[in-house]
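With one protein chain withheld, the remaining protein chains of the complex are depicted in position.
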Amino acid sequence: MPAQIAINGYGTIGKRVADAVAAQDDMRVAGIAKTKPDFEAKLAVRKGYSVYAANRDAVAKFEKVGVRTAGVLEDLVKGVDLVVDCTPEESGYKPLYEKAGVKAIWQGGEEHALTNLSFNAAVNYADCIGASFVRVPSCNTTGLIRTLYPLDAHFGIDRVVAVMVRRATDPGDSKKGPINAIEPELEMPSHHGPDVQSVLPNLNIHTIAVKVPTTIMHLHTVTVDLKKPATGDAVLDVWKRFPRITFVAGGDGVKSTAQIMEIARDLSRNRADLYEIAVWKDGVHVVDRTRLYYFQAVHQESDVVPENVDAIRALLELERDGRKSMEKTDRSLGIGLAG
Amino acid sequence: MPAQIAINGYGTIGKRVADAVAAQDDMRVAGIAKTKPDFEAKLAVRKGYSVYAANRDAVAKFEKVGVRTAGVLEDLVKGVDLVVDCTPEESGYKPLYEKAGVKAIWQGGEEHALTNLSFNAAVNYADCIGASFVRVPSCNTTGLIRTLYPLDAHFGIDRVVAVMVRRATDPGDSKKGPINAIEPELEMPSHHGPDVQSVLPNLNIHTIAVKVPTTIMHLHTVTVDLKKPATGDAVLDVWKRFPRITFVAGGDGVKSTAQIMEIARDLSRNRADLYEIAVWKDGVHVVDRTRLYYFQAVHQESDVVPENVDAIRALLELERDGRKSMEKTDRSLGIGLAG
Amino acid sequence: MPAQIAINGYGTIGKRVADAVAAQDDMRVAGIAKTKPDFEAKLAVRKGYSVYAANRDAVAKFEKVGVRTAGVLEDLVKGVDLVVDCTPEESGYKPLYEKAGVKAIWQGGEEHALTNLSFNAAVNYADCIGASFVRVPSCNTTGLIRTLYPLDAHFGIDRVVAVMVRRATDPGDSKKGPINAIEPELEMPSHHGPDVQSVLPNLNIHTIAVKVPTTIMHLHTVTVDLKKPATGDAVLDVWKRFPRITFVAGGDGVKSTAQIMEIARDLSRNRADLYEIAVWKDGVHVVDRTRLYYFQAVHQESDVVPENVDAIRALLELERDGRKSMEKTDRSLGIGLAG
Partner (left out) sequence: MPAQIAINGYGTIGKRVADAVAAQDDMRVAGIAKTKPDFEAKLAVRKGYSVYAANRDAVAKFEKVGVRTAGVLEDLVKGVDLVVDCTPEESGYKPLYEKAGVKAIWQGGEEHALTNLSFNAAVNYADCIGASFVRVPSCNTTGLIRTLYPLDAHFGIDRVVAVMVRRATDPGDSKKGPINAIEPELEMPSHHGPDVQSVLPNLNIHTIAVKVPTTIMHLHTVTVDLKKPATGDAVLDVWKRFPRITFVAGGDGVKSTAQIMEIARDLSRNRADLYEIAVWKDGVHVVDRTRLYYFQAVHQESDVVPENVDAIRALLELERDGRKSMEKTDRSLGIGLAG
């Protein structure tokens, strides 16, 4: 019998995790919980998900606009094996899950301290097998881990400085700005550096974040001082052996994040998502043998989605081999865009 | 045997028409022709389409980057029943098609005079049956026809003034602006008014166009003086009887074009497209019994796609009943989003 | 002795009114009041304005960051002849002004009902002479009145439909969006129509508003059914006789609001402001003798500034002839850009 999974929070990440879980054969979506009966709730019903109101008060709101609920979050949680919590940060549902005795996965908006265990399928799947609670770090952090871990394993890393040029808000939002400005995050390092270290504790990394008026992707410019000499081709060869990294080329007309998202659309991906980190092949440069510079683009809405699926397998011990879980997940989501 | 269709031009519209044709059971994509071997060409190969170079000179460019071509456009055209021409305006391929004796469909970038027959499935399918050449008007024009034709048929229209707030460029493009400005089209009426009249010759319509810094949809504000009195609800009831109009509501959180595109993504539409014209239910207002105002959003990349499929059926006489063709097309594309 | 003027609220409008008042010889800035000691407060000090904290609580905040205050708003109000209230809507300071026995001017964020008297220098200066309280309507409303009043006076107006394509937020703000969407105001008419009627009560006008991702100007597309036949040139001739309308031309390279703002910068206007309404000469079209269509651009930050100065003169009876007040104001601000 497939594992029963609840999705608490059905926004950008929650709705994607729901669809990804639904695409697996060893787990199923028992239901999703939501605070507001907006168009996303209506589409969830249409998709066939059992919709639960986040609490008793919310039930009335759902009923008022004709969205039938299957109960409230508490009911949902009782009957499942695991909850994927995709609510906004510090929503505070942990006691509820503990009381119900269910396992849970949180997203990167939460602090590492909430679970003391942060997950990346390629790095520490084995360490998370059977755990009760785990956190999947944020989209940017996951993106950095994806390309830095292979480099550290193969060449050794002395120091990383990553400047993250961040999208300001998601495509489905129209309230936030800026419209015509660039906004630096004055605190340093940005939270992403320590966050990468929650998975790669020995990595010397400094992160800097800048927000710009776009909705579609983050772009990272990464400076890595390697311990062993490398070439651009050698770096690309290492990355090619790791999953969830894909390659694009300015020479093919992929000049910006706009064309990367266009590729995801042309691949007929669900929601036009790109779960992989996209690295520009012709933007990888090694100077003075050990100084590596590269650009990567991160689809903030979806890169953590396959990680959540793998985390479910690890916690529920549905699969003990991380590599096999990743392959299974990737096959189900159509991941594997040739570079 | 399914009809053999060539797609000449594989950009925003061409690649969508190709996929839509491929989704039908009475026609198939014989091949697509392209001038440049960029990432879109590579993805076409990956999708399994036979790729033809636009001309002999282009073949070398394709070979140089390892994109195998099945020949040149001229070869492709010889073996098909019909070409859908999705090349930029005034590309001048008509003589080639005439020489090869194949039927052809052009897009809205071309003048009505090229074919003297402009197509809209709901309005004049019957008039186009068996024709050799037809033009599908532009996305904006098609959008206006979709909602105005039912109004004219049921209430009669005295006068229309449509202000089209246009997206500046498509999501996959990153070269064009403006970034932070509003640009009026000073010529009046914009070409859309006469273009609507190419399908609805007796409609008194004046169109005004303004370009704004967004990539995702056009938004029309339409002022209609009706001949017979109406109410907002009566107007909505009429539209509901027509295909390819869908309804959204500010009350459901659909505040802008951003949320409409999010709906298309959440519906798992191919490329996150929305073939229907989206009308805000709570934005339809009738003042003084005959003065109707409404907002509609047009997905510039895709609303004409189902029209192209129907046009193919009409020209090749694959189906003589327009309503049946539309139903078949819509079913294949997943059209029919409940309002 | 010049009239003593207080400015309560020192944001987008307040700081401009302060500078405009300071540029007159018959009035002076007694002080400005502010709630927060941010960079704008520091620049106010630097400019030599006496800065008052909005209330006792705010004083500490100012002192903490070293911005010296001259007292609190209440102190300021006591010693002046008139307060220009540029605080956010419904700030509720009216009782304070009444208690202090000072006259006051509010901005368009407030309802007409607050004062029952809305001001436009060209239309009803005489009606406002000696009044205690008056409201200057919003930037968009003022923009519509500027060009519609002359048309109504000379040709008569049957009906107006104005579609306002609005900037989403001001250039100095970086919090609000949308970044990549178009947002219609679903309520109709937008508040601007009734607001125009607060000054021009007999005008038949319907207004429609759409918000777009730009910070620099609003653009209006105006449809006017005239009572008497006109030509484009005749319309331009009428407008040229009225102040605070300026003319631009696509033929000169003024394709969008970007170039209009560039003109304001090139004219070395204070803060690069454009107090006039800009009409595209080559965008004025008359169809069927009485149907007029035109585009105008409104600099949302500054078009009401000269109106505030004139309103001060009217209320304090510094000048009984509105035309003379306008000329004086315009001369001081450098208004009079030749078309």
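The letters A, B and C name the chains in turn, as written, and every chain counts its residues from 1.
Here is the rule we use: contacts are C-beta pairs under 8 Å (C-beta built on N, C-alpha and C of every residue); 3 or more make two chains touch, one makes a residue touch a chain.
All of these numbers come straight from a predicted model, not from anything done at the bench.
Asker: Among A:67, A:151 or A:258, single out the residue that touches the unshown chain.
Answerer: Selected residue, touching the omitted chain: A:258.
Asker: Of A:27, A:208, A:274 or A:326, which one is in contact with the hidden chain?
Answerer: A:208
Asker: With the missing chain put back, one of C:26, C:127, C:225 or C:262 would touch it. Which one?
Answerer: Spelled out, the listed residue whose C-beta touches the missing chain is C:262.
Asker: Quick one: say which of B:176, B:228, B:289 or B:323 touches the chain that got left out.
Answerer: The single option touching the absent chain is B:176.
Asker: Using the document's contact rule, name the residues of subunit B that touch the chain not shown here.
Answerer: Residues 168-169, 171, 173-181, 183, 213-215 of subunit B touch the chain that is not shown.
Asker: Would you write out the residues of subunit C that touch the absent chain, in ascending order?
Answerer: Residues touching the hidden chain, for subunit C, are 15, 19, 36, 38-40, 42-43, 46, 65, 171-174, 179-180, 215-216, 248-249, 251-259, 261-263, 265-268, 270-272, 338.
Asker: If the hidden chain were put back, which residues of subunit A would touch it?
Answerer: 161, 163, 165, 167, 178, 180-184, 186, 188, 206, 208, 210-217, 219, 221, 223, 250, 255-259, 280, 282-283, 285, 287, 291, 293, 295, 297
Basically, only the chains that are shown with their structure count from here on.
Asker: Determine whether subunit B and subunit C, two copies of the same sequence, contact each other through the same residue numbers or different ones, counting it as same when over half of the numbers at the interface appear on both sides.
Answerer: Same: most residue numbers at the subunit B-subunit C interface appear in both copies.
Asker: On a C-alpha centroid basis, what's the spacing between subunit A and subunit C, in Å?
Answerer: That pair's centroid distance is 47 Å.
Asker: Residues of subunit A touching 2+ other chains?
Answerer: Within subunit A, residues 171, 173-174, 179-180, 215 contact more than one other chain.
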